[in-house]
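Everything on this sheet refers to the single structure shown next.
Only one protein chain is missing; all other protein chains are in place.
By letter and in written order, the chains are A and B; residue numbering begins at 1 in each of them.
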Amino acid sequence: MASSLNKPKLIVNGKRIDGRDFNELRPLKIEAGVLKNADGSAYEEWGNNKVLAAVYGPKEAPRYLADPEKAVIRAKYSMASFSGLDGHGRSAPSRREVEISKVTSDVFSNIIEVSQFPNSVIEIDIEILQSDGGTRAAGITAASVALANAGIPMKDLVYAVSGARIEDKMAIDVNMIEDNYSDADIPFAISPRNNEVLLLQFDGGVTPEQMKEAEKLVLEAGKTISKIQKDALKKSYEDISAKYEKK
Amino acid sequence: MRKFVFPGEMILNSPTGLSYSYIENDKTYSKVFGLFDESSKSLIPLKSVWVPHIDDRVIGTISEIGRNGSYSVEINPMVKGVLLTDRRERQKFYVGDVIEATVKEIEHKTTAILERPMLLKDGILMHINTAKIPRLMGKENTMINELTTFTKTKIAVGKNGYVWIKGDNAKRAIEAVLRIESEAHVPGLTDRIKEMLENEGNK
Partner (left out) sequence: MRCIYLDAMSRMKSNYIKKLSEEGKREDSRNAFDFRDIKIIKGLIDHAEGSAQVDIGDTRVIAGVKMVVESPHEDTPNEGNLVVSVTILPMAATEYESGPPSPEEIELSRVTDRGIRSAVSIDPASLFIEEGKVWSVYVDVYVLNYSGNMLDAASIAAMAALVNARVPEYKDGSVNYEKRDKKLNIKNIVTSTTFAKIGSSLFLDPNENEESAMDARLTVQVDDKEIRAMQKGLPGSFTMDEINKLIDVSFDKHKELKELIMK
């Protein structure tokens, strides 16, 4: 968290720093099937975040990894060295990247029908080409589309988004500046069929009431995110159908 | 009426044993992104991961020759193919040979024991989305028969997604296969492919 000395005003005239309402998502666009070699892929622009997700597998797991009961899910989250506005990122995976990879793998191990593919591995590569806050949520939302695009059987189409406390207000989907200076950033990953929580990380301070408010904002925003995920999956098929309907 | 369905979408209010679906709280949910036909209660994935079944005909490449006369056959990134032959028999295949064979047994879901091999000599090998293989074959093989008749090519289709094509018109057959792969979800596929083949035949 950045020093509070030069903390910018995060709420101006009752609106957020980028003019949004507290329950308003940044613009979200997803395109499915963008990479040729991968079994499934998705490109996502969420605010100023630019994210690529690719899926390979299931394929034979290396012996040290193989589980005779189920497929192993191996997610890898990484940030391009030029993804941030300031400075130049170094190439070795940071502890932060390793942790996010781990919690992302956990999300998808829950939702993928892993028992159908013993001794195999499903790889999920998430590359943050440009970062603007909320990248782990953006990565999970894109990876979910890539997995469905690969035809991997899953119990649900997961989405993820951050709730936050900005001063005394609860808000959804923080951008980089809000992320740096807000009082709490609370990323959630949700299974929308039953609204169960698959990822929750947070430090800072919120009251139980504020947490409930964040949960409400997340579920509300989730309806929009889910629809955009589904539209992305349908798009290429509908485009081909439309070609024949016109005639 | 067919509609798009997504992983986690409830497709039926009662528990059913449909393929590519699961049951939770006595309701049926889709596991895949696919098309669901409410009247016929069929769920067809738009993309799928192939898992071997006994009697599946598959296409693969010989990758290794074992000392005991067995062959390793590459059929899929997840499933290993093993072809057992009589040790006294003369070596029939070489590394790099493409063969068609039938799944006889499945071990630990990751090894497919193959039998009844047939060498596919020369020709071109391509791979398509395995969810589209039933459409490429057509009802009672009508689609694939049409294809081979019109293009005068030899075509072998593996359930694992590999398609082997041989003949002077291979390029035309490849085009048709790719078109079937990309347009299978649009009604009227058979007529469109027929029209495409007939038109080109007159050129």
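Keep in mind that, in the parts below, a contact is a pair of C-beta atoms (placed from the backbone, for glycine too) under 8 Å apart; a residue touches a chain by one contact, two chains touch by 3 or more.
Because the structure is predicted, anything quoted here is derived from the model rather than measured.
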- Among B:T61, B:T110, B:N129 or B:N169, choose the residue that contacts the chain missing from this document, as touch is defined above. B:T61
- Among A:K36, A:R63 or A:R95, choose the residue that contacts the chain missing from this document, as touch is defined above. A:K36
- Note on the structure: Touch rule applied to subunit B and the missing chain gives residues 61-64, 74, 77, 95-96, 98, 124-125
- Message: Under the stated touch rule, tell me which residues of subunit A contact the chain that is not displayed.
- Response: 35-38, 41, 48, 50, 52, 54, 56, 59, 76, 78, 80-89, 91, 93, 123, 125, 127, 129-132
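In this section, only the chains that are shown with their structure count from here on.
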- Query: Where the centres are mean C-alpha positions, what is the separation of subunit A from subunit B, in Å?
  - Reply: 33
- Query: In their shared complex, at which residues does subunit A touch subunit B?
  - Reply: 40, 57-60, 68, 111, 113, 116-120, 148-157, 191-193, 230, 233-234, 237, 240-241, 244
- Message: Give the list of subunit B residues in touch with subunit A in this complex.
- Response: 4, 6-10, 20, 22, 24, 29, 31-33, 45-49, 51, 77-78, 80, 108-110, 129, 131, 182-183, 185-186, 188, 192
